[in-house]
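Encoded as structure tokens, the structure appears first; notes follow it.
A single protein chain has been omitted; all remaining protein chains appear in their positions.
For clarity, chains are labelled A, B and C in written order, and residue numbers in each chain start from 1.
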Amino acid sequence: MDLNYSAEELAFRDEVRAFLDEKLPKDISAKVRGRGHLTKQDMERWHAILNEKGWLAPNWPEEYGGCAWNAVQKHIFDVECNFASAPRIIPFGLAMLAPVLMKFGNQQQKDHYLPRILNGDDWWCQGYSEPGAGSDLASLKTRAVRDGDHYIVNGQKTWTTLGQHADWIFCLVRTDPDVKQQEGISFLLIDMKTPGVEVRPIILLDGAHEVNEVWFTDVRVPVENLVGEENKGWTYAKYLLTHERTGIAGVGSSQAGLDAVKRMAGSEIHNGRPLIENPHFAARMAQVEIDLMAMSTTNLRIISKAAVGQAPGVEASMLKVKGTIIRQEINDLARRAAGPYAMPFPSEAVEGDNDPIGPEGAGVVSAQYFNNRKLSIFGGSNEIQRGIIAKVTMGG
Amino acid sequence: MDLNYSAEELAFRDEVRAFLDEKLPKDISAKVRGRGHLTKQDMERWHAILNEKGWLAPNWPEEYGGCAWNAVQKHIFDVECNFASAPRIIPFGLAMLAPVLMKFGNQQQKDHYLPRILNGDDWWCQGYSEPGAGSDLASLKTRAVRDGDHYIVNGQKTWTTLGQHADWIFCLVRTDPDVKQQEGISFLLIDMKTPGVEVRPIILLDGAHEVNEVWFTDVRVPVENLVGEENKGWTYAKYLLTHERTGIAGVGSSQAGLDAVKRMAGSEIHNGRPLIENPHFAARMAQVEIDLMAMSTTNLRIISKAAVGQAPGVEASMLKVKGTIIRQEINDLARRAAGPYAMPFPSEAVEGDNDPIGPEGAGVVSAQYFNNRKLSIFGGSNEIQRGIIAKVTMGG
Amino acid sequence: MNFDLTEERQMLQDTLRRYLADKYDTATRNAILDSDAGMSAEIWTGLAELGVIGALFSEADGGFGGAGFDIAVVFEELGRAGVVEPLMDTAILGGGLIAALGDEDQKLLVEEIIGGGLHVAFAHGEPSSRYDLRRVETTVAADGDNVVLNGRKAVVANAEAAGQLIVSARESGAAGDADGISLFLVPADTKGFTMRGYAMMAGGRAAEVTLDNVSVPASARLGAAGEALPAIETAVVSANVALAAETMGAMESATALTKEYLMTRKQFGRPIGTFQALAHRMSDLLIELEQARSAVINAAGHLETEPRIRDMQIASARNLMGRAGRLVAEEAIQMHGGIAMTQEYELAHIAKRITMADHRFGDTDYHLERFIALSAA
Partner (left out) sequence: MNFDLTEERQMLQDTLRRYLADKYDTATRNAILDSDAGMSAEIWTGLAELGVIGALFSEADGGFGGAGFDIAVVFEELGRAGVVEPLMDTAILGGGLIAALGDEDQKLLVEEIIGGGLHVAFAHGEPSSRYDLRRVETTVAADGDNVVLNGRKAVVANAEAAGQLIVSARESGAAGDADGISLFLVPADTKGFTMRGYAMMAGGRAAEVTLDNVSVPASARLGAAGEALPAIETAVVSANVALAAETMGAMESATALTKEYLMTRKQFGRPIGTFQALAHRMSDLLIELEQARSAVINAAGHLETEPRIRDMQIASARNLMGRAGRLVAEEAIQMHGGIAMTQEYELAHIAKRITMADHRFGDTDYHLERFIALSAA
């Protein structure tokens, strides 16, 4: 065992730092640091910069234009990006659809979609969840009925993240209603501009518009947009869900968040001393930092193992649960640090071109606290993850 | 609402204090304060003193020799007894069997057993749990087969508290094996001196002998020892389990325990200052004290309600869960306060007539910490209690 | 000792609960949240007419209540319905301070408050004071018969709606001193005020208030010069009872919504409340709700006791509410899943009320520290 970076790893870290220093637009990193609202254009600019460098797809094989990084390199890149306040890369095309296409798509689909994902030609969103289904994906009701060269799709998806920006959606649809729940599901690619597709915003409790309902009314989808075999979609969805997810632990994000809390607690004065010196606040901070130090190593251990071909399996669920607990705890610390200034609503009155009020970064701590309750709900709730861990390790 | 004691209540408190000051033997209270080992004789002495005063049975109706106290008086008595380091009164006869006999026993049984319980003639123990049944009481296997004027009892009970001292045991036995689990159970009183009854000690993880296995091999029990009707025992057992239990929250015990922790933390020196001034220790202590202040009021609210005839129902389960969490947290604080002196095993080498080692009271903190893990396991585990709360409040 | 509400309070509670059930549903409240004023004049008048404001004042002050349990009963109901109208700011703080310190003339305002005709804001906290009631840096200087105020006040709730602001300023001493703090009753239209208003996360509005040579007659001072801190502390004690009770009421709603959701929502063919993990976690919420109820009773019941005991009970209640409230808010959202993440669902607002209460007059840790300090005293 060796916990130190090797010379090569240090060189790689320096290369990443130099790149971020030179290429990450300052206006974008300022927004990320201040937790401001990123526009679609902001996200696309950064996507293009990474693509130009060839660093957009750490998890893709080289043949498709991936980075061919090992686990430690991916970790370094994650930490440095967060440290430099780079935006996160939208995962739907790159990290979610692409692996499915690579494994189950036909040659034509690979040739067509994969380069467009890298180039940012298509913005993808995900159509898994349905109203009333919660984490019980297999109960989905959206129907696709074969009609000649097309499927006719009817139904509704929900919690579709950034669906308002999307050109395409990859969907789970029911193609055979007469079989057991997990059978009869297919994996379909749908152009959002097709007549009958409607996106309706869902406003989250912090006022943010980031998820949507997507309604399908007699939407005609060419059969060539089916991925893999009809009625085998559940297999592909499971593959996607259990596929290696380097970023699932959110280590870099948590480290950046904790740094921000430390800055605020260093400047806020409580009883005549910086809040960071208050033993009760310091204890909360130290405990989450200690948990994060351990999880960071857990994360590296797991992705190292994954790198040499061992499936991460149940460990991804462990990282998801612990990772979200830590991130949410850091969000909680941030709101505490802000004191009474956690109360204002981060509207245009206190953000944007107006001078911020309260300590630096305080404007959005509460919004982020509430918004990030989603971390333990969406993408397979922590209850689902705990169920997976128990089932895999105890059987039954 | 009025949170203050009335003049009558204050007078009652003074009366209790004066009584305890005068009548509670100093050698016994010293043992309780030092958490030393109480002998059977110690417990019987205190039982007799209370009986002489007429204060042995707060929950019994006056007609049977009870105190006829209201809820507040019972609370005052509990708190003052704990404050004065009085031993707890063994509940099996007084608080558990007696209410069942009063409600379901025949006149002969009431006339015979109830006075003997008050006088301390019979030491009772409880025969509910069986090996492998855990909290699933209804699955019990001990058989009682009618044979003329007797039942022939075969089987095994476990976790029988202080069974080594007992003259009698009240038992749940299966009298009809052919019906659904909860039917076919009877409530039987068995003389421990009957041939075929064998008590085997179970040593708990802290080294204490306080629970036992009780084995029955062809034990002949006269049919007049059946309480109520044959095969109706489950009803009686449930009555007992849900019967008003003033002491279930353990408020007085927790207050006394917290006082002991404060004393130790006031004298232990950490970083040159009393441990009680250390912010991290103080925070742990304050939080449990705050929880206890609230639970003490919850307890009073609930027993006041019970006093005017409203059944406490699910609230007893709430008090059990929160009460055990608080008591166990105080045990944890006590071991922390003792520092390295929590490590010695409280054997004769460091107790009894030998000078104690370490800070006052440190000798048994770890033993008590481990022993009191039982609080959330025995007498209906906290999981069972949570299930009851959920079932009653949510139905289903 | 007894734990029964008086008949009057029971009636007040029933009346208020019915009124809010009738007039203050989720859609109405969400419309209020979206409005420019951030509150409803109609509801305000309605509450005044019901006597809800009067219940927060003693008979001597023109009301018919004002005891700890009156505050608790009212704010439990406000919390249960997620009411955002500023009863705490106008009545408990504003009205309370005027009643405690005002002269005959000033006290006439209390009548206006009880009638629903006047809003008041308590402009006390400053950008660097956090929860410290003594950290006042706003200055006051004599200028003939007038006094001139200069300084900045932070997150002043209800500032824009207020007809009168109660402004604290320092006559002498350093920022953290107990002595030297005065209060001034300043009409909102006085020259020299600048307000930067904004909505708050859990509803209602507040403002950053700048005082630039705000000149008022010396008679605008409430009580004796430099001696306002004890009255401020007393008013804040009442506000803390109100906050605790409001949080408890909101916790009641959060647990009730969650219970209902768990019973109706099905997954894998069964109500999700029958899954043991959720059932047990729901039980823990119900236990904490009882703890919270007792903490509010303790705080309300000791409002008129000697300060050390009173303050320990207040600190205790707010600390418990901070911990239990966080658990309930987070668990209620988690057990609901996605639906509770949406603004239009009732729980979203209730959870925000619970959480944001932890940022007024001291958070969980602040009250823990106070409890520790008072225990050692």
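Just so we're on the same page, a residue touches a chain if its C-beta (ideal position, glycine included) is under 8 Å from a C-beta of that chain, and two chains touch if they have at least 3 such contacts.
Quick caveat, the model's predicted, so the values are computed rather than measured.
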Self-check item: Neighbouring shown chains of the undisplayed chain, as defined at the top
Solution: A, B, C
Practice problem: Check each of B:I117, B:A342 or B:M394 against the chain that is not shown and name the one that touches it. | Solution: B:A342
Self-check item: Residue in contact with the excluded chain [from A:E183, A:E198 or A:E289]
Solution: A:E289
Quiz item: Who touches the missing chain here, C:A31, C:A277 or C:A376?
Solution: C:A277
Exercise. May I ask you to list the residues on chain C that touch the chain which is not drawn?
Key: 275-280
Quiz item: So that we can see where the missing chain sits, which residues of chain B does it touch?
Solution: 129, 134-136, 139, 158-159, 202-207, 268-272, 275, 278, 280-281, 284, 328, 332, 335-336, 338-345, 347, 349-350, 357-358, 366-367, 369-370, 373-374, 376-378, 381-383, 386
Exercise. Provide the residue numbers of chain A that touch the chain removed from this figure.
Key: 1-6, 9, 72, 276-277, 279, 282-283, 286-287, 289-291, 293-298, 300-301, 304-305, 315, 317-318, 321-322, 383, 385-387, 389-391, 393-396
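Operating definition for what follows: only the chains that are shown with their structure count from here on.
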Practice problem: Could you give the separation in Å between the centres of chain B and chain C, each centre being the mean of its C-alpha atoms? | Solution: 43
Self-check item: chain A-chain B separation of Cα centroids, rounded to whole Å
Solution: 52
Exercise. Just give me the whole-number Å value for how far the CA centre of chain A lies from that of chain C.
Key: 38
Exercise. Name the residues of chain C that each touch 2 or more other chains.
Key: 368
Quiz prompt | Residues within chain B bordering two or more other chains | solution = 279, 283
